[in-house]
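A single protein chain has been omitted from the complex, and every remaining protein chain is retained in its original position.
Note that the chains are named A, B and C in the order they appear, and that numbering of residues resets to 1 at the start of each chain.
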Amino acid sequence: MADPTLAQDAGAHTRAATPRPRRTRSPLASVALHGTLGLAVLVALFPIVWVVLSSLKPGYAIQSSEITLFVEPSFDNYVHVLTETSFPRWFLNSAVVAAFTMVIGITMSASAGYAMSRFNFPGRRGLMWVFLVTQMFPVAILIVPIYTIMANLGLIDTKLSLIIAYCTVAVPFCAWMMRGYFDTIPKELDEAAALDGLGPFATFYRVVLPLARPGLAVTAFYTFLTAWGEVAYAIAFIQTDENLTLGAGLQQFVPRFNPQWDSLTAGAVLITVPAALVFFFAQKHLVAGLTAGGTKG
Amino acid sequence: MSTSTSSSVTFSGATRIYPGSDRPAVDALDLHIEAGEFLVLVGPSGCGKSTSLRMLAGLEEVDAGQILIGDRDVTHLRPKDRDIAMVFQNYALYPHMTVAENMGFALKIAGVDKATVRKQVEEAAAILDLADYLDRKPKALSGGQRQRVAMGRAIVRQPSVFCMDEPLSNLDAKLRVSTRTQIASLQRRLGTTTVYVTHDQVEAMTMGDRVAVLKDGLLQQVDTPLGLYEKPANAFVAGFIGSPAMNLGTFSVVDGHARIGDGLVPLPRSTVEAVGAAGQVQVGFRPEALLPASEGDPGSFAVQALVVEELGSDAFLYGDLVGDDLRADHVVVRLPPRGVPQKGETVWFTVEPGGLHAFDVETGAALPTH
Amino acid sequence: MRRTHAAAVAGTAALALVLAACGSDSDDSSEQNEPDPQSLSAELTWWDTSDPENEAPAFEELIKRFNEEYPDVEVNYQSVPFGEAQNKFKTAASSGSGAPDILRAEVAWVPEFASLGYLYALDGTAALEGNFLETPLSSNEYDGSTYGVPQVTDTLGLMYNKELFQKAGLDPEAPPTTWDEVREASEALQQKAGVEGIYLNAAGYFMLPFLYGEGGDLLDVDAETITVNSEENVAGLTVAQQMVKDGTAAKPNASDSYGTMMTLFKEGKVGMIVNGPWEVANIAGDPKFGGFENLGIAAVPGGSEQAGAPVGGHNYVVWSGMDEAKADAALAFVEFMASPESQAYVAEELGLLPGNADAYDLLSDNEKVSAWQGALDAAQPRPWIPEGGLFFAPLDEMAVKVLVQGQDPKKALDEVAETFKAEVVPDYEAQ
Partner (left out) sequence: MTLSSTPGPTPDHAQPAPSRGGRLRRSFDRHWYAWAMVLPTVVVLAVLIGFPLVQGIWQSFTDLNESNQRSEVCTKTLGGGETCKPNPDAAKFVGLDNYVDVVTGERGRFWLWFTNTVVWTFACVSFHYLLGLGLAVMLNRPMRGRGLYRVLLILPWAVPGFVAAFAWRFLFNENFGLFNSLLTTVGLDPVDWFSHRWTSLFTAITTNIWMGVPFMMVAILGGLQSINADLYEAAEMDGASAWQRFRHITLPGLRPISATVILLGTIWTFNMFPVIFFVTGGQPAGESEILVTGAFRAAFEGVRNYSLAATYGVLILSLLLVFAATYRRALRSQGEVW
């Protein structure tokens, strides 16, 4: 377990599989291991690297018969995207939408997951299935009816419409996962809290949530990513540049003819950076969070 | 530390049936615990002792019957409104809080001002010898220290009832014995009504003012430790209480005697009358209730020694009844440490006067023996 | 000729068309209650589907000019990528909320939107009073009413690289006029200039010149018959396929064949392409191509019957869910945008062809516009029916099957006809 605060009182926790004292690997095995991982890293990185390299080229050289690593490398494309397009506004909108999706998504999935983990209420088992089924109906077909509902709620062209829609995408999985995570937190802690005078909500908020940080980190990462680069809902619900998010905004660089490869590649890099940063801070918790969620899921 | 107002506890027909189960986990429990009393709930696992405790704490629904603390009906009150504190088997300390925060949490929730909380925590810590650890997180403590923090958390609140659910089971054997006495003496000092759950009958006997024995959700007997030991209400209690356990067996009754192996042990008249036409009786005698005898002594029977354990202060002989091939149970006999029989030897014993217990074969209920 | 559409006569010169088509039925009733521009006050939303990077500034400049005349009409300009606009507008319009007051709609969208009740009919309003080209205007007609006003028109033409033509010993001022001549030019380009002769975009729309060239069409609207698998069309398609098979044309890609065509042409790696006016600025601006002087533009090459290319373009339409109180403002805006001056401005800036005939008078010395004159002569209207939006998915598949995968044209067209019958126009007769 990556988070030591949980490890001791949980009782049921297995001993972490920390590096065991092992025989040293043979040099050959070592080379094979690092070689394989190095190759995997190469595969994982090179499409990203290729986009980054492309973003440094002038527009006409990005899609070209002659494939070269560098053509007049410069940051002109970035300057252009950041100063002469609505990119900064989309970026801000995406940040707002992703942040609120994250907060609301975490709140919803953590409380639903907690209820499913702790309370044996009528309808609990059905709910697990309902969550699964919501993942099965294709989003592409849901967009029109959801638009109509949003229109009836007067939410078209608002960031709220996106936040709500993204929550429907992310919350079922996150609730499932959080439930698994809560299952690993001893129930006695809740009982102790109940005896100490906390109600169910306060117990959840003051005792259980602080212990569920790794699970929350995964949920945060997942909800953030769901909202950050989403395209389909954003295209459908947002009507003005004022509220456009990155995924939808970037489509403006791909008009019917004459795609703006320069703006598009630079935009793609810029859109990936914050996601990578969020991921970088969350990754420490990712393994522990998914463990619990998955094991009991 | 000021003493708290301690309350009596009354279970009145309290019943718990888990969803999806036909059989009650606790079946119409009637039990009255006096204010200030230390009552131990004991029984094998699955007997409903923990469930009973959790019903009292409000952690478990009560499906029928009532629970009173003092005169208050708390049957459907929330745990926090019952004025009780609980020590959990795994202590359930909040990992993200320091020892002091753990102990003072309930007071903080209740809105007690910080200075008072700190004062009371420090008082409790002094009693439990935890003063040096107040700012540590639970993970930095040893098992015994954690156990004391859990105790401290309970006593800081000065509740009218303590609930303790096997609080010693995570300690090693030696620590368990010393903590056992600490808890008992602490309880006596505080005078707080305590309901203590354990599966260990030694703990039950050494700690409780009274002990309640449960089996299959049914209360078997409530009495002082000595009362249980000397006057078990049924064969289950007789077999459960005492170490080594009472020798129990079913024997046929012949002319007012029980045929035990080759021997005929006389039964009191009242017992014989109670057995009546059944012709069989369940007889029990504790290991220390057997007296060495010689072959042919009236009421004696023979035991062939299989193993002899010499403990220094005592010796225990484990053997088979001679002349009763059908019985597989061993007989246990406590002997003085000197001059013990050899393995394989056949030894004769009689039951000391008043050392014989008799139980109904069908119901297990105690039969009169005087 | 199988075409029976009213606008079939449009095969005459664009400028002649201007005269023939001038709004004969425009009545003057609306002129009497023309509101005072100063007092008109409203907030309008306009979805523009043009290229937000290169084309939008010109339209935003027009809005600025509009506001000089109508200071209190606020126009919220919103650029919506073309690929999203149709679905987005329909989703919004069908739910009754979120659609723009005014939309730049592709010609094929108008009958479809109109049939769904999403558009205001503009009959009898000032917006339709301009002298619009008949063929583009006809795309706005549905069920006896007119639902839109032409913004720009376009068609396909043969575009070629003059420098490569010279290298290949071809006359840059005498481009091929038939597919056979294209074949010859292509051979010359391949052998002498060392480049590909022509690149054919494997897409349904770009196959139409081959079909029209043999006198074919997709449907006979009047006879309610599916004619897409006619012998003429098979013949036309065979011409196209043969060019790929024998190497006259470069082998097209199945995916992004349009982008590949453009990149190769701009790089000077292919001598000829078939494309429209919307790409002129893009090609001329590419550092590798050599500017507008190097770009030759001609009518699409002809088949055995004629030279014919489809008419495309965009119209201004008004959403039927718009608050009618804004009618005057919306009409004033559309009228302004469709005026000869505005359209001429757009043509000057972007090289797009106006839909308003009078604009051509103002553009007589604009070479980018006049270069298309010949191509416009060959422009043919498409069947303007609501189902028009469904034509091209099966046709695109057909184009890939025939040009990329080398399937039998007859079989591929029969499959299109089946799909048309099953999913597009079930009430029509199969041929």
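The rule is simple: contacts are C-beta pairs under 8 Å (C-beta built on N, C-alpha and C of every residue); 3 or more make two chains touch, one makes a residue touch a chain.
Since this is a predicted model, take the numbers as computed values, not measurements.
In the complete complex, the hidden chain is touched by one of C:P57, C:P71 or C:G117, namely C:G117.
Only one residue in the set A:P73, A:P88 or A:P145 touches the chain that does not appear here, and it is A:P145. Contact residues of chain A toward the unshown chain are 1-2, 14-20, 22, 25, 30, 33-34, 36-37, 40-41, 43-45, 47-48, 50-51, 54, 63-65, 67, 107-109, 111-112, 114-116, 118-119, 121-124, 127-128, 130-142, 144-146, 149, 164-165, 167-168, 171-173, 175-176, 199-201, 204, 225, 228-232, 246-247, 250, 264, 268, 271-272, 275-276, 278-280, 283, 286-292, 294-297. Although one chain is not displayed, chain C still touches it through residues 87, 90, 94, 112, 115-117, 120-125, 127, 143, 145, 251, 253-256, 260, 263-264, 318, 320, 324, 327-328, 330-331, 386-390, 393, 396-398, 400-401, 404-405, 422-424.
FYI, only the chains that are shown with their structure count from here on.
Ranking every chain by how far its Cα centroid lies from the centroid of chain C, the top place goes to B.
Central chain (C-alpha centroid nearest the global protein C-alpha centroid): A. Per-chain CA centroids place chain B at a distance of 93 Å from chain C.
The distance from the centre of chain A to the centre of chain B, each centre being the mean of the chain's C-alpha atoms, comes to 53 Å. Taking each chain's centre as the average of its CA atoms, chain A and chain C sit 42 Å apart.
Multi-chain contact residues of chain A (touching two or more other chains): none found.
Of all residues in chain B, none touches 2 or more other chains.
By the touch criterion stated above, chain C contacts chain A in their complex at residues 45, 49-54, 76, 78-79, 81-84, 87-88, 91-92, 94-98, 100, 258-259, 262-264, 266-267, 269, 278-279, 282, 286-288. Chain contact summary for the complex, chain A toward chain B: residues 4-9, 11, 120, 186, 188-189, 191-199, 202, 207, 210-211.
Contacts from chain A toward chain C in the complex involve residues 60, 63-65, 85, 143-144, 147-148, 151-152, 154, 156-157, 235-236, 239-241, 251-260, 263.
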